[in-house]
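Missing here: one protein chain of the complex. Every other protein chain is in place.
Read from first to last, the chains carry the letters A and B; within each, the first residue is number 1.
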Amino acid sequence: MTTAADTSLDRSVMPPSERRTLLGWMRRNLFSDLLNSALTVVAAAVVFLVALLLLRWALTTAQWGVIPANFNLIMRGQYPAEEAWRLWLALYLLGGVIGLMWRLISGKFSTAALIVFLIPLALREVPLFSWMTRFHLLVVAGAGAGAFYLGAYLPIQRSVRAAVYVLLGYLVVMLVILRGYSGDAGPMPTVTTILWGGLLLSLLLAFFGITLSFPLGVALALGRQSKLPAIRIISVTYIEFIRGVPLISLLFMGQVMLQLFLPDGFPLVDRVLRALVAIILFSAAYTAENVRGGLQSISRGQYEAAQALGLSTYRTTMHIILPQALRAVIPVLVGQFISLFKDTTLVALVGLFDLLGIARTITANPDWLGTQQEVFVVVALLFWIFSYTMSYASRRIEQRLGVGER
Amino acid sequence: MQEIHASQIRPPFYRDERVLGIFTQVLVVVVVVGLGLFFYNNMITGLREKHTVAISFSFLGQVAGFDIGESMIEYSRERTYARAFVVGLLNTFQVAILGIIFATALGIVIGVMRLSTNFLISRIALIYIDFFRNIPLLVLLIFWAQAVFLKLPRVAEAIVLPGPIFLSNRGVAVPWGLPTESWSTYQIILAAGLVLGAAVAYFLREQGKRTGRMPLITLWFLVTVAAVGLIGWIFLPQPLTFDQPVLEGFNTQGGKILSQQFMALLSGLIIYTAAFIAEIVRAGIQSVSKGQREAATALGLNPAQTLRLVIFPQALRVIIPPLTSEYLNLTKNSSLAIAIGYPDLFAVAGNTILNQTGREIEMFTMIMGTYLSLSLLTSFLMNVYNRRIRLVER
Partner (left out) sequence: MSENATSEEIIICQDVCKWFGEFQALKDCSLRVRAQEVVVIIGPSGSGKSTFIRCINRLEEHQAGDIIVDGIPLTRDVRNIEQIRSETGMVFQQFNLFPHLTVLENITLAPIQVRKMHKDEAHETAMALLNRVGIPEQADKHPGQLSGGQQQRVAIARSLAMSPKIMLFDEPTSALDPEMIKEVLDVMQELAETGMTMLVVTHEMGFAREVADRIVFMDAGEIMEVGTPEHFFTNAQHERTKLFLSQIL
């Protein structure tokens, strides 16, 4: 056990074995006293038992055959196999867009960039993937690297704004590629959204949900901070209403009632879009609350300095307040994105075939009866990998920024 | 000095700060109200084509005609829709309240484990937190229902835990107390115990204020209530008899059977929410600065006193607000019951009643109104609490 006197000793006086060896470490962190030793023994026994049971299940009982057999379903739902190249095309472009955005925002090739670049290459090692998939992944990585290097020669000013435009442009192009434009035949036949499914749909819903809800959320946050009472009241009412009801009720309402709100003869909104609308309306209220946190962290002095320089309210907001507020809440927004990503599973309850919806159809398939454990474990792990990676990355960035600034 | 009257100059209205402010507000209100009216109007026209009757809640008095799997109050298919709604509401309350209690307990344990100096214990807590915070609740719930509770053995081969508790694919059978004639008297005694406990707590607090030494108020309160309860139990002839479930053929008899759906929902909610509560607890305790700890030690407080008098009161202040919103989340999340067939408010009202009557507007108004009032009530209480804390700070 260390006491106050010990710590004050000079490091060189301590016997090196106390500090560095495994045994010394174990003594300090696992067996520092009787109670701790007992806890360690019990905990180790429990961990061992659980690990043993899990391993036994995974290696003997589990029928893993269900996963490769339904691999395409899990990844892209009913999206027709002969059109799957379009998904890869969208991914190539995504690789390129990320490379270009990296160039536009940071301009430097850093460790983080290397890691992002390595993701598609690492994915090639997944044993389930065919050689074709591996080739595609290689192209994605290549597109990213290429766009990053070529981006330096493009006549575009380096700025976050340019990066946002690139991203928005990509979203439109991607939607056209996925949905198609040429009707039943032609080069890109239409694939109705109800066929979109699996991981593809989950990611799309989360991504579009957060992107499209963002402007509305920021506007609501600004409205809530406004000096004008009417605007404040409207914003608060919206935010509190949405935050007070479960997402599932909004999703159901979107499915049954959205069409009712629209005028007669308005084209039928498809089920995916109806769910997306509900998700956007839902997410905006949470974005608003998170952004409000950032707005509140900005001192009055910033507003006053901007006013004293003669900046209008609009310019103050766009150039002084929002850049600082949004930067302050990036980690929170990542957290919100993760929870939205998890929340997209709720669309399975309104008849969409996202990752969870597909999993439910697979387990209901007579060929694969009784495989609930295997399928849901894989689904949970897929969600876990995405969510955990994002939260880990954001924590690292936060730490990095925290060190860099002060 | 010359006369100047700048304050009397009225600027043209289109440049007047105040007029502009009012104009902006009017504009926003007009747009929002206009949009609302547009939607409302479309809805009304649409409805007119669908039903003959406009919005009305009178259908609530009609006979429901459907069964509900479990209910805390007496219910049958001959009862009204209104009654069915209440059944769902009570089921939501039941699962939410139990969920909150157990999730808090589990969350505190894991949060404290996370702060343990024991490496292994703290790692286990970290893995728990990182795992459950990063998977969707709905996946967990469905997994729990379909891959765990559904896979339990049939009743005849039920897993028996000490108690006895029978685990089977029909649900969980647990021993349950059955009231006898003296139960109502015993309830009065318990109430008296509570009053006495409150009086003791009040007295101790007053005394603590006088002497400046705060006694363990909560502990003495609990001791008092328990003592009264125990005395009552001894003096009354058995207010409750314990009914134990027994295996009889293909079924269990006696005790209380907690349905498979209820157990799946409850345990899923608890496991999931506990991970979030653990993080809140950890952050709360860590938010109390090291300086506070050191100052308390320097003043000669022992570790237990430091914890009780310095750390907890400050940590609690940080913990309570996010904890409340976690409770609200749990309550709202209980609406996922619909995925595993537990008849909560949303499953009964938003699914069954709505499908039978086609009354979308009415049902959604009622459902959302209910959830909304719950959350408004909570945030109101939260504001009161926050105000009290702020006063204490001065």
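One rule holds in what follows: a contact is a pair of C-beta atoms (placed from the backbone, for glycine too) under 8 Å apart; a residue touches a chain by one contact, two chains touch by 3 or more.
Bear in mind the structure is a predicted one, so any value in this text is a computation, not a measurement.
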Out of A:133, A:190 or A:302, only one touches the absent chain, namely A:302
Of B:18, B:213 or B:290, the residue touching the omitted chain is B:18
By the document's definition of touch, the residue of A:37, A:190, A:324 or A:365 touching the omitted chain is A:324
The missing chain sits against subunit A at residues 299, 301-302, 304-312, 315, 319-320, 323-324, 327, 405-406
Note that subunit B touches the absent chain at residues 1-7, 9-12, 15-18, 20
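In this section, only the chains that are shown with their structure count from here on.
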Subunit A and subunit B have mean C-alpha positions lying a whole-number Å distance apart equal to 28
As the complex stands, subunit B meets subunit A at residues 21, 24-26, 28-29, 32, 38-39, 42-43, 45-47, 116-121, 124, 130-131, 133-140, 142-143, 146-147, 150-151, 332-333, 335-336, 338-339, 346, 350-351, 354, 360-361, 364, 367-368, 371-372, 374-376, 379
Subunit B partner, complex, touching residues on subunit A are 29-30, 32, 36, 39-40, 43-44, 46-47, 227-231, 234, 240-241, 243-249, 252-253, 256-257, 259-264, 338, 342-343, 345-346, 348-349, 356, 359-360, 363, 372-373, 376-377, 379-380, 383-384, 387-388, 391
